[in-house]
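The complex appears here without one of its protein chains, the remainder shown in place.
First chain written, first letter: the chains are A, B and C, and each begins at residue 1.
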Amino acid sequence: MGFSKLTETKVLLKQYFKDIISIEEGGEQRLIIDLQSKDITSMINHLKDFMDFKHLSMISCVDWPEENKFEIVYILTSYSKNIVLMLKTKIDRKNPKLQSIMSLWPQAVTYEIELNEMFGVFFEGNDRMGEEFILEDWDDIPPMRRDFDSLEYANKNFKFRDERKDKKIIREFISEHYDEWRKK
Amino acid sequence: MDDLKRPTLDSDFTCDMAFNKITKWAQKNSLWLLAYGTGCGAIELSPTMTSRYDWSRLGIRGSATPRQADLLLITGYLSTKTLKRVIRSYEQMQDPKYVIGFGSCTINGGMYYDSYNTIKQLDLYIPVDVYINGCMPRPEAVLSGLAYLKDKIGDKKADGWIKYKQNFEWYRENQKKILKSFNGDNMPDKYNW
Amino acid sequence: MIDIKGILGPLSALKFLGKAPHTIDYPKETKKTADRYRGIHYNDVEACIGCGSCGTICENDAIDMVNVGFDPNKADTGFRPVVDYGRCCWCALCVDVCPSGSLSLTKDYVYVDDDPKKFLYVPGLQELGKVNIDSTDDLKELAKIEKENRPKLKEGERSWYQKDRTEGLLEFNRVPMKELPGSTRIKSFAEVVLGYTEEEAFMESIRCLGCGLCISACPDRMHIPDYIQAITERDYNSSANIIYENNPLPEMCGKVCTRQCETACVYHNRGDAVAIRWLKRFTTEQFDDFRTIINAEVKPLNGKKVGIIGAGPAGLTVGYYLRLRGYDVTIYEALSKAGGMTMAGIPKYRFPLDSLDKQISYMEEMGVRIHYNTRVGKDIMFDEIMDTYDAVFIGIGFHDPYDLGLKGEKEAKSGVISAVELLRRVNFGEKVDVGKKVAVIGGGNVAIDGARVSKRLGNVDVTILYRRRVQDMPADWEEIEGAEDEGVHIVPQAIPEEIMLDKNGKVTGIKYVMAEMVDDGKGGRPRPKKIEGSEKILPIDTLVGAIGQQADYSFLPDEYLFKTQDDEKSGSKKGIDTFWGRILVHGYNETTMKKVFSGGDMVNRTADAISAIADGLNAVKGIDLFLQGGKETKVNHSVTESDLDKNKLLDKHYKMKHENGKLVSVKLDLSGNIVTESVKIAKDPDELKKDVEKKEVNKSTDKANSKDKTMSYPTKNTNGETKKEEKKSKSKKKSKKKKKKK
Partner (left out) sequence: MKTTKLYLGPQHPGITGNMMIELDVEGNKILKSKTHVGYLHRGFEKLMERRTYIQSFPIVCRICVPEPDVNENNYARAVEKLSGLEVPERAKWIRTMVLEMARLQSYLLWMGGQSGSMGLYTMPQWTIGDRDYLLDRFEELTGGRVYHLYVWPGGVRKDLPIGFKTRMLDLMDYLESRMKDYTKLMFENAIFKKRAIGTGVIPKDKALEWGVVGPVLRGTGIKHDVRIDEPYEIYDKLEFEVPTYEGGDIYSRALVRKFEFMQSISIIRQIMDKIPEGPIYNRIPNPFKWKIPKGYTYVKLESSRGEFGYFMASDGSEKLRRVNVRGPAYVHGISLLEKILPGSRLGDVSTILNSLGVCPPEMER
């Protein structure tokens, strides 16, 4: 049988990139790779040109405010190998900057604009950074960040019907109503 | 909402009763609606307009431009970005004009109540004549909403457009709270019908 | 090239020209929706228990819980869901998590209106759009909707609902508890219940919905959802700490609590309640010693001393929590071990000794002083206690069994024993010989315990004689089943008549007569009626009586007892007032006598351990307020007044009093004086007596009289005592069992 394509890719990548933080299998046909942010462009270039990862499925971002990091995730697919790669890299949340990959895939532009708008991640080399994409006249912090509270914003900006102001949560009602002698 | 002036419909019509009746009859039986699917409800409009439910038998048909339309269907949630276009379209429509709000989202925010980008109460921004229950309303419910509106027009109670006219400042103020770049250039402070 | 086929092909559409259209007539004929179409909500407001699960699951915040005029009780908060159709998305998750199964969706879907306010409505109580709701105040008005005027669900209208327990998101089945098999367990006093493993406890704890209905039913208001949540998070340390917040005997409660909480659990109606008791037991079993994990702060001694009579659950609770608050606490216990009835009255296969020792030793470690083998009235006088301590708590419990009142009982020299005594002797390691055949009279938990203990005393044949049916037994269904597993015979509808004796006065048998159940004619529960000529004789060696207990007040000197007549005459005499064997308390469990507090079985009606702990906690707060108020001469409630809702306090400040031969309730002021005229006429004694009979107070009049020699109760001579067995609330499980039996 020999190696499966997944193991083969894993070994190849490990050989080629010494700086990979971790590489693990995330189920069938999935590889999850942690990288340092400086390696991400060269890694993607290599994957596209030499390892046949021709299809860019998605660029996404996960916010980890407790670590003060943004985690940018690139999802690449190789149709010939039948493998989906999840390349992850963590960048500083205060000054989130990354190299753009718009020269490799035209659709990367859109993903990058969206991440810029929704998280405030800046992609160097993308000339459409800062463009209004989905939102219009946005005046708060980028909305997909974890520290942006959507409900609070809605309460501040929009009006709800005022017929149902005295909503009660049963658990709280019971504590109030039945726990009287333990009130401090 | 209570501080709004209640319009009197008859005062707008100086013609005699017979003419009045004829116009009402004509208006309610030829509702042209603006082809503007603003939310998910648009998906139930295609069954409603095609062979199975067939709303043309009620005298309803689509029209491409707001200038020819009588009826604006707000088919669900409105994002703030769309709201601006909806107000623009609504103000371009000719009198008399009617608005139907589809489903929960137009009443109290619906399932997007905690979203940062959708409005919660439609009637703060444009007057709504009829609300239809559902998420989304079935074609049958849509038809019953249209039938209700027709009755309302016949009874001269569909007066949202007059209300808008008479309480224009109130509506404008509400709209400006949401739409930050609502300036004099693209949105005149006077009603421009 | 011209595409002839492509040009002519569309003309084939002409063949449909004459065909009937797909169009459906509207509104002449409403198209039927599918059988499971998710339409407008309907709520069976009678079956709804107001747990709020629907509101919690609703991702759109569409459901509010509002009191729409239903009275709250233990298993029902009185709240009902109000659905906002300006939010709903008809996902029916609320239906899938409805534990009572009352919520459903119907096939209705059309609702059109021009007033957006009308899209807020109470399903099951009003029709959509019929009532205009401007605020929640309007909802209260809905209470006026009579039952007949509420919207009815038509046949076949209900579309999306939980058909049975297998549907929906809730797990109605409890993780089964492993037990020793019946044949093994009668051989020893080893603990019958084996306890949950960690995984089982997790699976059971995660069933909890966290609504908190159980809190409303727990006399002690334990923070049940919180400690269950801690188990779910596998944080047993904080779980134990939460339990210790208001229960110093958690392991005891985890093993033998009457768990009224479980009858209030949302799962109880349609499935198995969350095993709250077993989960508490699981938490306490995780630690060999509580000292290392409980983070309670023990305040330094503040110089005040409190004396406690009786080291039962109530006394120990008072001792523990007062010690935490910095009081010097001394407990006097007549027996050689602490724990009161939980020590002496609970068989050790249910509650092993080391569990108790673990808890008591922790308390003693905290600084609670316990004097064992010190009977107040004999080893130390009550006067002395009153003089020594700044406050006194009486928690002596019911240890004195009722006599059976059968012919031959007095003459019997051996072979008649009360269940309480039997249990006490067995628990204290004495050897008891019950012979080979034992009959137990009674149907409560004490009777069952007596029977099961007798069974373990060797190769004994045990029979329980009970005057009503099995499903009428006040004992826990689990206990009854356990007894049956162990081979105890239960003879229902058997009224004992006479104890047969030999010439030495030894019991040889018992004569009983079978009974049939007759309607009492008042809609109450059926009464047993003797069937003439059905007498039977059961040969026995020992007769165990378990028809109830009472308190022994002989330690109280006469002047400390409240005498109404004297009081009225002199207008000065004050003392501890009792009523039908129970000490009357009000507010923070203070008695009518200054600085004396009381709690436990001889105060509350439920008479179980958890109520005793609740009494204790209440008294702790009362004693604390009283002593910190600083004036010993009069009970200072001024602190309480600001602390507690005044009305609520006043409500409790009624006491019963005899006036011209009638019972009246009298309002007391904050220091316990009668301040107003009699405000509310209570039922007269005859009626009360009937009430009591209705509740099947098994009384034995002549014996009660004999007890009265030592106690001067003004009115007690004709009326007996409520049985201890009544404490066990009859669970609905039993009615299920009844069906099974049939």
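Note that in this section a contact is a pair of C-beta atoms (placed from the backbone, for glycine too) under 8 Å apart; a residue touches a chain by one contact, two chains touch by 3 or more.
Please read these numbers as outputs of a predicted model, since none were measured by experiment.
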Q: Could you tell me which shown chains are touched by the chain that is not displayed?
A: A, B, C
Q: Quick one: say which of C:V66, C:V122 or C:C208 touches the chain that got left out.
A: C:C208
Q) Which of C:V45, C:V97, C:A338 or C:I370 touches the chain that is not shown? A) C:V97
Q | Chain not shown: contacting residue from A:L56, A:I101, A:V121 or A:I170 | A | A:L56
Q | Among C:T77, C:S159 or C:Q549, the residue in touch with the chain that has been omitted | A | C:S159
Q: In the full complex, which bits of chain C touch the chain not displayed? Write them out.
A: 2-3, 5-7, 9-10, 12-13, 22, 33-38, 56-57, 59, 89-93, 96-97, 159-160, 167, 169-171, 203, 206-210, 229, 232
Q: Please give every residue of chain B in contact with the chain that is not shown.
A: 34-40, 42-44, 46-47, 50-52, 62, 64, 66, 77, 79, 81-82, 85, 89, 111-112, 114-118, 135-136, 138
Q: Would you write out the residues of chain A that touch the absent chain, in ascending order?
A: 26-30, 32, 54-58, 60-63, 71, 73, 75, 79, 82, 84, 86, 88, 105-107, 109-110, 132-136, 143-144, 146, 148, 150-151
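As a working rule, only the chains that are shown with their structure count from here on.
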Q. Approximately how many whole Å separate the CA-defined centres of chain A and chain C?
A. 52
Q. Rounded to the nearest whole Å, what is the centre-to-centre distance of chain A and chain B, using the mean of the C-alpha atoms as each centre?
A. 39
Q. Which whole number of Å gives the spacing of the CA centres of chain B and chain C?
A. 58
Q | For chain B, residues contacting two or more additional chains | A | 107-109, 113-114, 121
Q.
Counting only residues that touch at least two other chains, what does the list for chain A look like?
A. 161
Q) What part of chain C is in contact with chain B in the complex they form? A) 21-24, 26-27, 30-31, 33, 40, 59-62, 84-90, 109-114, 116, 119, 128
Q | Of all residues in chain A, those that touch chain C in their complex | A | 161-171, 173-175, 177-183
Q) Given the complex with chain A, which residues does chain B contribute to the contact? A) 80-81, 84, 107-109, 113-117, 119-121, 124, 177-181
